[in-house]
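Only one protein chain is missing from this complex, and each of the others stays in its spot.
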Amino acid sequence: MTLPVSEELIAGANAREINALEDEYAALGRKLERSGIAIDAVKDRVAGFSVAVPTWGAGRGGTRFAKFPVPGEPTNIHEKLEDCAVINQLSRMTPRVSPHFPWDTVSDYKALREEAAELGLGFDAVNSNTFQDQPGQVQSYATGSLASTVAATRRQAVEHNIECIEFGRQLGSTDLTVWVGDGTNFPGQQDLARSLDRYLEAAAEIYAALPGDWRMLIEHKMFEPAFYSTVISDWGSSILAAQELGPKAKCLVDLGHHAPNTNIEQIVARLHRFGKLGGFHFNDSKYGDDDLDSGSINPHQLFLVFNELVEAELNPRDGFNPSYMIDQSHNVTDPIESMISSAETIGACFAKALLVDREALHLAQEANDTMMAFQALRRAYNVDVGPILAKARLEAGGAIDALRAYRESKWRERKAQERKPAGLGAGIV
Amino acid sequence: MTLPVSEELIAGANAREINALEDEYAALGRKLERSGIAIDAVKDRVAGFSVAVPTWGAGRGGTRFAKFPVPGEPTNIHEKLEDCAVINQLSRMTPRVSPHFPWDTVSDYKALREEAAELGLGFDAVNSNTFQDQPGQVQSYATGSLASTVAATRRQAVEHNIECIEFGRQLGSTDLTVWVGDGTNFPGQQDLARSLDRYLEAAAEIYAALPGDWRMLIEHKMFEPAFYSTVISDWGSSILAAQELGPKAKCLVDLGHHAPNTNIEQIVARLHRFGKLGGFHFNDSKYGDDDLDSGSINPHQLFLVFNELVEAELNPRDGFNPSYMIDQSHNVTDPIESMISSAETIGACFAKALLVDREALHLAQEANDTMMAFQALRRAYNVDVGPILAKARLEAGGAIDALRAYRESKWRERKAQERKPAGLGAGIV
Amino acid sequence: MTLPVSEELIAGANAREINALEDEYAALGRKLERSGIAIDAVKDRVAGFSVAVPTWGAGRGGTRFAKFPVPGEPTNIHEKLEDCAVINQLSRMTPRVSPHFPWDTVSDYKALREEAAELGLGFDAVNSNTFQDQPGQVQSYATGSLASTVAATRRQAVEHNIECIEFGRQLGSTDLTVWVGDGTNFPGQQDLARSLDRYLEAAAEIYAALPGDWRMLIEHKMFEPAFYSTVISDWGSSILAAQELGPKAKCLVDLGHHAPNTNIEQIVARLHRFGKLGGFHFNDSKYGDDDLDSGSINPHQLFLVFNELVEAELNPRDGFNPSYMIDQSHNVTDPIESMISSAETIGACFAKALLVDREALHLAQEANDTMMAFQALRRAYNVDVGPILAKARLEAGGAIDALRAYRESKWRERKAQERKPAGLGAGIV
Partner (left out) sequence: MTLPVSEELIAGANAREINALEDEYAALGRKLERSGIAIDAVKDRVAGFSVAVPTWGAGRGGTRFAKFPVPGEPTNIHEKLEDCAVINQLSRMTPRVSPHFPWDTVSDYKALREEAAELGLGFDAVNSNTFQDQPGQVQSYATGSLASTVAATRRQAVEHNIECIEFGRQLGSTDLTVWVGDGTNFPGQQDLARSLDRYLEAAAEIYAALPGDWRMLIEHKMFEPAFYSTVISDWGSSILAAQELGPKAKCLVDLGHHAPNTNIEQIVARLHRFGKLGGFHFNDSKYGDDDLDSGSINPHQLFLVFNELVEAELNPRDGFNPSYMIDQSHNVTDPIESMISSAETIGACFAKALLVDREALHLAQEANDTMMAFQALRRAYNVDVGPILAKARLEAGGAIDALRAYRESKWRERKAQERKPAGLGAGIV
């Protein structure tokens, strides 16, 4: 394996931080000990936690108004893998990447898998793209894809998904994530019921092509790119579709795809309760599908989601095996920095959820002692778990302060010299 | 049958309106004829349409801050029936009332049924109340009802629902509507998964007590009275619960119980698609469960809901038999006037949905001719269907201008002399 | 003047519709007469009403995910003017276009003005663009524009606005609309107070360059392209900025730029009350700044806005002179059709607002007769004013059924042969 950042640089950076970390870790250990929690056990659970990063997240994102490229951003799958390797090397929490086709199309997937492995990376869920037209594409997705009234378009979309499964098989993936932009901008534009019929029929063809150990992750979204209705608009539509498709179909929760004020952690609990929790696209939002950095707007909500996940793992009912991925649009930051920071935030929420005194919580719930039930969560949320995460990273070969080490590496500056510039983003108003 | 408003008064009022109506009905008939629509056929469909009114809606509603009683408002089920009879006599669209227990408890339900019949009224869905404590009640619903951790409370709530079925059986009802206030105000207050388990277990006991021709209508609500989570918070939770309970369990849609921006008409289409559309509580809202008059805020949304209902009836899949009820809180108007006005608005939306040229709509949808598909709906929405509704009312014995006839009847002024005053509402902040 | 659509075609189309129109107009006239309203007077008011269209609205819009071009769409200002002339020729309600710089930059504005005049068009408010980078631009707007921390960027943005005023002066405009994308995606990214200070300082420089008879229209927006904060996020920020700038600064209301559930018509009343109502960007939305066709989602809200405008005109306080423009993103329709349809919807809402019996309304308001006050609005809203608009169009030389006449003209099909294709829109995720 040849990792992109020099190990000496990481070691040197850690040397400057180690004393402070040891002091904080020890102090936190004593504090947790007083509550009967062994800090090393928590640290080991955190060390075993990981979240995938999307290849497309390595580039600058934008809006319909504009995109502002950052010098040195990657413009092909090989450069994206390199950047993802930096994220994982420093954070030690993102060992898998999630590819998107046709954006990441190559001629030799075996070679791509080896290239990634050499960088310490494996492949996560494969993502299909039937929401935009590619040069030379026979059928346009202007009328939708899996739900289009045009049979040839549905066929093309199904075949593209099946092709994605084949690419994923070669890359070592076992999940296909299906998000479609199908929907309408006008009342009456399409029949709301028949659209779903067509979607389900086409999705069933994809489902039939899944290898035995694969899952199909259905991702719902309230709006955008369609602004009146979307065919899989909410978790209700998603789970009913997953029920119709079969046991390998599960639901994927993107934190930005819900109506305002929605209690997302309850949706997580519901999906788990009915055996259909498939995974997450982590990000944060204030208004719509803002695709902001995970936990940057509402870290408490992210903690409450992980609280449900820890509960679910302890009470697996029909099984518990969610897929975790970051899915953000990095419009104003260096994508590597945003994903390092986001992975840490996600890991911190997991760690805090582990710290919840579940016996106290459940007793208070049973006794309808609302204040003490709330405090059981709040005490855990208030803990600064930074030292636990830093210790886990350090022991795995990462950087205690991953952002600082990244800046010291001058990775982006070097790549700005080496890589060809990304195109100027044109707004689509 | 002895109806409350004098037939002479109605006849006199209609005499003043009839010429204008005939002119408008004829002109509209010519217009529709040019589109190949026979106005009398539409009028006959409208004449066959009805919507129930809730007994509690006959009284002034209020908020946690205050209630401002209106002189002459009813304070018992007998007075409420009288007021509901006025609504139906004038509008000829609300022949059934929906009772609420224990608010409408009487000693002799057979007598109550006869009393109603004498007023031209039958009974619609029965509503249970497990969201507030009654004097002398053994278990408090402070911890919830069907989802409470307290077994005796769940039992009490189940038994109350079963008692409601028995009352309803005697009254001629065939639907039980179950809405519970169960939920939480704090993260952690209750386990989100176990709460649903308890709810489902208790609901199954009620379900088991349903007579063979009855349905159980499950009503979801996003928030209020609980402000962090509610046990049946959205249509996804509702339909999954209905699936678990069995074929007699259906979902009820209250137009004010959704997240902001929700596409409610799509939820209607989804519930129908999956065989679980049970009925409606009609009202309107701008912010939350505002319980405003139907269509007063967003009449176009109500039209789009009826557009789905007309589609569903034409394409019944697993059956189509929704229950329709007005459910509003009349805080600033005479409840009789609000329900007369609301029934007319609901009927108008149904009439407009009937006017949609469905062949043109479906052809445009198939051809992805978005503008013409939209215009097919919009042309129907733009029609002033007032004359159709007025004609149907007139022919059924009602008033052409029902609000004006009501005012002329001086019903409320007379009742203000006869009835004992309602209590001054105390704000609960 | 040489208008793009053949007058014979329009005359032929109208000939087929005229009898139906005469019948409907006469019937509506009798109905209104019974309420004491002279239909011709309303028609004349409608004939005097107009709304501008934006040059950029003549092309297909898109989202960050994709744009699907329509064959024959315009790709330069000259083709856009031609399309706008079609809209106005058929609808007779859109005699002015609103240009956007640098998108509509030409070398000779006098010639452009003549070119437009020859097509029956004048120019409305000028729009500046400081939310995206153009090839060769010295300073990037990645850090914002008027509120940027970079002095040279603020200077560039100010100078661009001043240049826009100069272009507009030559075109005959008297309004400059200023919308900036400035804002942040992260808490802390910028200081919320200092950002506004910088904005106000830069805006004051633009204000100082306004000719004596010009206005500066400040457009607020809640979010997008910035997703945590925007510098002029709501009408409160907008009016305070306008107060600081001076009497020529007014506030512009885009119907899609508000928080969910916002009462937009009250904002209109407030801006008028405080002398700062500058104008509108008409469109509709269900979720965010969806830029859907005006009134396609919530036509009643549009009516309520016009109800406030008619009230404001009757009670002008510090003056009443709002600027009206359509601002939509036509992602799934022919832009010409959407703007024809939208103009008709906007005109219809104006016509309905004119029909409100204001004396009855005000008397009911004074008497706290809520139901009758509401019915005063509702009666007007329910009227099908289509015949009034059609008659006004017909008399002005337009088409009774403008959409049908447009389709018969085969304008788009012809342009698809003549014009060079627009580029395939690339999604920016």
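In order of appearance the chains are A, B and C, and numbering begins at 1 in each one.
Here is the rule we go by: contacts are C-beta pairs under 8 Å (C-beta built on N, C-alpha and C of every residue); 3 or more make two chains touch, one makes a residue touch a chain.
Here the structure is a predicted model, which is why all the values come from computation and not from measurement.
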item: Selected from A:Gly122, A:Pro260, A:Gly275 or A:Gly397 as touching the chain missing from the view; value: A:Pro260
item: Residue of B:Ser50, B:Thr153, B:Ser195 or B:Ser329 touching the missing chain in the full complex; value: B:Ser329
item: Touch criterion as defined above, residue of C:Asn19, C:Ser35, C:Gln134 or C:Thr149 at the omitted chain; value: C:Thr149
item: Given C:Phe131, C:Phe186, C:Tyr324 or C:Phe350, the one touching the chain that is not displayed; value: C:Phe186
item: For chain A, the residues touching the chain missing from this view; value: 20, 23-24, 27-28, 30-31, 34, 260-261, 263, 286-287, 293, 296-301, 332-334, 337-338, 341, 348, 370-371, 374-375, 378, 381-384, 386, 403
item: Chain C, residues in touch with the chain not shown (by the definition above); value: 142-143, 149-150, 184-194, 196-197, 222-223, 228-229, 233-237, 239-240, 258-263, 265-267, 269-270, 272-274, 300, 304, 307-308, 311-312, 315, 361-362, 364-368, 370-371, 373-374, 376-378
item: Chain B residues that touch the omitted chain in the full complex; value: 56, 61-68, 131-133, 135, 140-142, 181, 184-187, 189, 222-225, 227-228, 260, 285-288, 290-293, 296-297, 329, 331-333, 424-429
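Note that only the chains that are shown with their structure count from here on.
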item: Centre-to-centre distance between chain C and chain A (centres being mean Cα positions), rounded to whole Å; value: 39
item: Centroid spacing, where centroids are CA-atom means, of chain A and chain B in whole angstrom; value: 42
item: Junction residues of chain C - those touching two or more other chains; value: 260, 286-287, 293, 296-297, 332-333
